[in-house]
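Now for subunit A:
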Amino acid sequence: MLDIENLRVEYISASARHLAVDDISLSVKDGEFFTLLGPSGCGKTTTLRCIAGLETPQGGRISIDGNPVFDATSGKAMPTQKRDISMVFQSYAIWPNMSVAENVGFPLEVKGMRRAERRRIVDRTLEMVGLTSQADRPATMLSGGQQQRVALARAVIKEAKVLLLDEPLSNLDAKLREQMRAELRDLQRNVGTTSIYVTHDQDEALSLSDRIAVMHGGKVIEVGTPHDLYLKPRNLFTAQFIGEAQLFPCRPLERVGDGFLVETSFGKILAKVNTDLGGEATHVFVRPEHTEFVDPSSNACNVLSGRIVSTVFSGKHVEYDVETTCNQRLSVSASSANLRTPGDEVSLRLPPDNAVLLAGTA
Partner candidate 1 sequence: MQTATLQGRSFAFEKWLPSLLMLGLLAYLVLVPLVILLVSSVKPTGMPLDPGWTLDHFAETYSDPAFYRMAGTTFIFAIGSAMGALTIGILMAWLVERTDLPARGFVRVMILLPMATPPVLLAIAWVMLASPRTGFFNEILSPLMGEGRHLFDIFSMQGMIFVESLSLAPTTFLILSPAFRNMDPNLEEAARTSGAGIFTMIRRVMLPVLFPSLLAATGLLLMFGLLVFDIPGTLGMPVGIFVLSSQIVYLVNDAPGGLAEYGPISAMAVFFLVILLMITWGYRRATRNASRYVTMTGKSFRIRPYKLRRWKAPAVTFVSLYFFFATIAPIAILIWTSLMPYQAGVSLDMIPKMTMANHMAFFANSRAMSAAQNSVIIGGLAATIVALLSVLVSWLVIRSKAPGRNLIDLLSFLPLAIPGTMIGVALTYVYLTLGSLPIYGTIWIIVIAYVTTYIAFGTRTTHNVMLQLSPELEEASRASGAGWFRTMRRVVVPLTLPAIVAVWIWVVSHCLRELSSALLLQGFDNKTVPVLLWGYWTGGEPNKASAVGLWLILAMIILVSAWQILSARGRLVGVKA
Partner candidate 2 sequence: MLMTKWAGLCAAACTAALFAAGTAQAQPLEDLAAEAADGPPVVWYESSPEDDADKIIEAFNETYPDIRVQHVRITGGNQFAARAVQETQARGYTADLLTGGADHIWQLNDRGILMQLDGEELGIDEKLMPTDFTVATAASVYVLVYNSDNVSEDEVPTSWDDLLDEKWKGRTGSWVRAASWAQLAKAWGKDKAEEHLREYVKLDPFLFKSTFPMAQQVGAGEVDLAVGFFHTAQPPIQAGAPVKLKALDPTPMHTIYTSISQEAKNAAGAKVMLSWLASTEGNKAYEAATNRGSHLIEGTKTHDLVQGKNVSEWAPSETEDYSVISEEFNGILAGAGEAR
């Protein structure tokens, strides 16, 4: 549906050249909810704006549904308004000079649709986002969440092939954000449009996306499903950026059954994820919530003993800071069913199934 090849965007200021997007290639499937995730300045918004045609890249090719919209080699670009896209902006970009219905109906007005028919579709769309009663109010009189819905409705009504969303939830407060996240997901499912979603919020990315591209420094680091990226990231940056991860430097030793044995500062660890890296592994990690407290007498592998240094209670979970016998600090996130207190001697197990090998330098 959407293909990006070797996209390159360079900003040249008086003092320096800055590569905002560095040779990115992506392919998004029809109907997919695809997220560009990364810290600010990673080039995700720039990439999205290139797709929309709001930014002119210096290199590469973009095509939507098989139709090229940008080609650096021929020096041609299809202007934004001709591209089969619609977009939701971070600031909603609701036009304060128009009513809610006028805002939402604008893409249809552009298409030259007659007023009566336009109104019918607008009403239907507003119903979808629950704003029927607000149709004729000035758009400026709405609350933040309502404006967000107007922006969404305006994007959806165009029935474009690709829906682009640029951090649409970042301006909402936490509670509303969660609610809107669910609404957004439902809406996308209902409409079935291919969506490209830009965010720096991993929770949003994980809960909404079919696939995620993790971006950093203008490059795509890794592309995968939320499940894969969380449980078996292939890249150090991904592991660190998505979820909490404590990386331990390691030295690979040998393959043991379906796992691989590595040496760390606190002993030998058996890891069963990414064993194909084998001898190239430089780090190993286990998510805090995968680390288990076990019986000190347990004889299983990957067991360490230590002492709880501090705890942070957050209701559902308790975060423990544990210092092992060889002075290694570890975070453990455990259920609040069984509380431990600082000073308790504990044994920890790093389940081999959740121990992930990574290659590269941190």
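Behind the choice of candidates: all candidates are chains of the complex that A comes from, given by their letters.
Just so we're on the same page, a contact is a pair of C-beta atoms (placed from the backbone, for glycine too) under 8 Å apart; a residue touches a chain by one contact, two chains touch by 3 or more; residues count from 1.
Being a predicted model, the structure only gives us computed values, none of them experimental.
Chemist: Going by the C-beta definition already given, which one of 1 or 2 is in contact with subunit A within this complex?
Modeler: Selected candidate: 1.
Chemist: Which of the residues in subunit A end up touching candidate 1 in this complex?
Modeler: Answer in residue numbers: 3, 52-54, 56, 61, 63, 66-71, 74-82, 85-87, 89-99, 106-107, 110-111, 137-144, 147, 151, 154-155, 158, 164, 171.
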